[in-house]
Structure formats: structure tokens, C-alpha cells
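Here it is, the structure, as C-alpha cells.
A single protein chain has been removed from this complex, and every other one stays in its place.
Then we have subunit A:
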Amino acid sequence: MKGLIHYFFANYFRTYKYVPPVSIFIIILVINYSYTPNPIMSSYSFTSLMLFFIMGWVVITIFHMEDKNQKEITIMHAKSIREYYLALVINCIIVGLLFSILAVAYPIIFNFFSPDLRIAHIVIGFFAHFSLSLLSIALSLFFTREFVKNDINTWWGVISILVISLVLAVANIDILKIKLINWFLPPLRYSLDIMSIDDEVIHLSGQIYREFGWVFIYSLILISIYIAIVQKRRII
């Protein structure tokens, strides 16, 4: 598994497919913090949403870095379809983690926030970025070529699911107030709700951990379903 993760990372690094999403994310960060001082939570909320969309891009480029023939070779060496896909997901998570650290650290290192920055802001900021990265990975997986054969449909699919998730999170529709439905919808709203709290009153509470925890659990369930399906279908 370690060998697979290292190989995918090296392969992704050599193909330079990471350059466009990395560049765009850095540009977004630079533009967002071009005026100082900045409000902490709303800045982090914005960059975490941007990361939510950028990660869809990253997932597709990571999952499609190998062509069909190399994929067959790699699976033969890995001797496990489950490990193959798990290693790809872990690579996406590593990229999401690096982006999250970058997004949280950049404004702190360059002093773009007002002076009352507290540990709670940093922890919540990191959770917001990393949880939305994970959620984006989990949703985008179902539009990789294992499920969608046509590349154009892949891109439309990823953009659509991410946009729909955001719309559902901010929409004020009666049907969304039904608790049962809410369990199935992408839990983007939890992150947005937490990030909408005023900078002054924020503190780390059990509810914040629970809500971010649900975003992580929801994402991990989706990832597990994806891996179970591809393993069962032996999609080659």
C-alpha cells in the first residue's frame, strides 16, 4: 500500500496535472487576502468553499492520471483492486490536507487577520477546509471514469454535484427541513453554519466537533460505498 501511495504521488507530481488547480487555488488565496485586515471566519469560509470546488478538479486528475492499460498493470502488481482505489483516495486526501494547511497558514504567516486571532479560529478554520476537501473527494469519486465513461460528462457531473450540494446547503426549502432527508444530503450546511459565527464569539464546543465529525463520517461512508462497488464490479 505504501508503495502504491508513493507511486501515485510521484506519478501525479511528474505529470504536472496538479499545476492548474494549485495555481488557481494560490491565486484565489492571494486575491482574497489582498486587502488587510480580513475577517477570520468569513475568509476561511470562502477559501474552504473554493477548496471544495478545487478538490473536485484534483480528484478527477488524480483518478485519471493513469490510462486504462497502465491501470491494469498497476492492479496486477497491487494484487488488490481495493488497495488500488484506496491508495488513489489517500493521495486525494493528502492533497486536500496540504491545501487545507496552506489555506489556514497563509493568512496567519503573512498577518492578514486582525490581531485577535485565537487557537479556536485556527482549529475551526482547518476543520472547515479539511472536512469540505474530504466531502468534495467523496462526492467527486462517483463521477470518475469507473462510473462515467465520457470525460465531458465527468466534468459536468463533478461540477453539478458540487454546485447542487452548495445550493442545498444554503437553500431555504421546506422539504429540506425534514430531518430524515437531511441525513442523506451532503452535509455542507454544517460547515457553513459554523463558519457564519462572529469572530468574537467563537469557541470550540462539543456541537462544533459533532457537526464537523458528521461531515467526516458522511464522507468516509461515501468513500467506503465507492470502494465496495468498484471492488465488486472489478471495473477494468
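By our rule, a contact is a pair of C-beta atoms (placed from the backbone, for glycine too) under 8 Å apart; a residue touches a chain by one contact, two chains touch by 3 or more; residues count from 1.
Operating definition for what follows: contacts and distances are computed from a predicted model.
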{"item": "Omitted chain, identified by the protein name its UniProt record gives, among \"Xanthine dehydrogenase small subunit\", \"ABC transporter ATP-binding protein\", \"Putative glycosyl transferase\" or \"ATP synthase subunit a\"", "value": "\"ABC transporter ATP-binding protein\""}
{"item": "Residue of A:7, A:46, A:142 or A:214 in touch with the missing chain, whole complex considered", "value": "A:7"}
{"item": "Positions on subunit A contacted by the hidden chain, ascending", "value": "3-4, 6-7, 10-11, 14-15, 66-70, 72-79, 234, 236"}
